[in-house]
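I have a structure I would like to understand better, so I am pasting it below and will then ask my questions one at a time.
Missing here: one protein chain of the complex. Every other protein chain is in place.
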């Protein structure tokens, strides 16, 4: 494995190999596999799980890491190309990124969405411009439109729980949230579940349709894996027989980048909060998934989060094991 | 050792074993004892010594750590139970704490006092609520009412200096400080010295009495160990024959949580600043102890801090060795 930008760049077999390795490392530690190896962690926006799980992963494999976030730099990092830097920023990513990468055997980069233009964010420009500056393997730690580490962890969590692949019904549901959030997790998640061969339903209110490019890509993965992808605003039909309800809020795509119109679009949608009533017609053992952080009482009730359906802590823990496998494949013996 | 919340949960023999191990690790490093092991360090308030000494301890034992503080998270961490999270906080400790712990083999937690209600802080509610969310061993890195790592370091420092146990006189003295500070260190310190079998005097001005529950607990430890605990505002009597003057400021307990009344209570007490005159009737080799950070010229004079009586740097260094022993007992060979 030379890079990890998008789960779609891997075959299903490669994902299965990675997750088998993740499972082995979980059971049989290899505390010297990456001794002397360095992972650079570059965050252009804040993080909790990713920050902690990558550092822990490197320690468990005998290596180490260092963290750079823009607030550590002298006056932030300039990202605009061709600019005359006579303002506040004292350093440009064209120097900062290759320098940081040059200290490391691999680099993880988090580059969030600008959320001004949908096309711009779908092209993942920030992430790709930084990736192009690195001469070591790059791991996408969440970009404008992708989050492959979360997807690997979620796939492993469903494997651990023996959730069926073909024939399993996976509902990715929009949920209420007071702010317009990026599309990275829903885009990654619909693709992951499709690639796993599941029957995927994207459940969302009017105005929150996932972009065609994302849906088409997922449909193509589904057809290769023997699954399906549909989209609806009919909650009753969507939830019928579900094995998984995966909740996540995201921006209005109809009004992407328009804060006022987005707020109007989501006004009155605060009943898109997952509670036990959502599980009335699901499979009896239907699980609740969420990538975290989650707003309690807004996205989902305490009852669900604290009850037996919720596997959100397992998902988060599997971030570490999935990333250990990625790092092991990238760096062990190199 | 499965957890470390309160020195009172250990027997004196367990403390002695821990400190013997600390001494061995100080002399004979074991740089592979914890290879591949991870310590999570969760700070709900700032830190210098604890932050540095725990990270150093893990490196010295061949493992590693990661640090989480609330300012790293997306919008702080919510701690209130049952709340609808429609405000600034994007994550609740009910998810954050178990997730952070799930990446680690042990977790250190710092949770300071709210300093609104004495009963609330004496119950150590913040620390205990986070501790209950963890499925790995928990180390108290200072809570509202306890600081066992400081106590272990202080005990070791007195052992290193051959300060007598039974028959040694230990004076814990209140000192002036412009702000109302938590009770964690005085509460932990009076217990530690009592458990070590010393004759402990708590010297403090009117209005700064230590709570009965703390004094009673210390007296019970003293009676088991052959020592004693008394409280007084008579500086002359208290200091007579002392082996140790341990200075620390703390909130007025009479006006706990009332900032204005606390300020009035401490007004005019700025002569509670330790200087050489305090040592006129002590043992000739009486030492000055303080947990740091210390305000020079306020709590104690430069002359004392920079002179031969002060062992504050040794106390701080012993934090690392004591914590190495705790981590080794918790994690080595596991």
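As written, the chain order gives the labels A and B, with residue 1 at the start of each chain.
Criterion: a residue touches a chain if its C-beta (ideal position, glycine included) is under 8 Å from a C-beta of that chain, and two chains touch if they have at least 3 such contacts.
All of these numbers come straight from a predicted model, not from anything done at the bench.
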Task: Residue in contact with the excluded chain [from B:49, B:165, B:191 or B:255] - done: B:49
Task: Contact with the hidden chain (one of B:9, B:264 or B:302) - done: B:302
TODO: For the chain that's not shown, point to the residue among A:24, A:94 or A:254 touching it.
DONE: A:94
Open item on the list: One chain isn't shown here. Among A:31, A:63 or A:186, which residue touches it?
Closed with: A:63
Open item on the list: On chain A, where is the contact patch with the chain that was removed from view?
Closed with: 35-38, 40, 63-66, 68, 72-74, 78, 82-86, 90-92, 94-96, 98-100, 102-104
Open item on the list: On chain B, where is the contact patch with the chain that was removed from view?
Closed with: 29-32, 46-49, 51-53, 55-56, 58-62, 64, 178, 292-298, 302, 305-306, 312-313, 316-317, 320
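Going forward, only the chains that are shown with their structure count from here on.
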Open item on the list: As a quick test, compute the distance in whole Å between the mean CA positions of chain A and chain B.
Closed with: 40
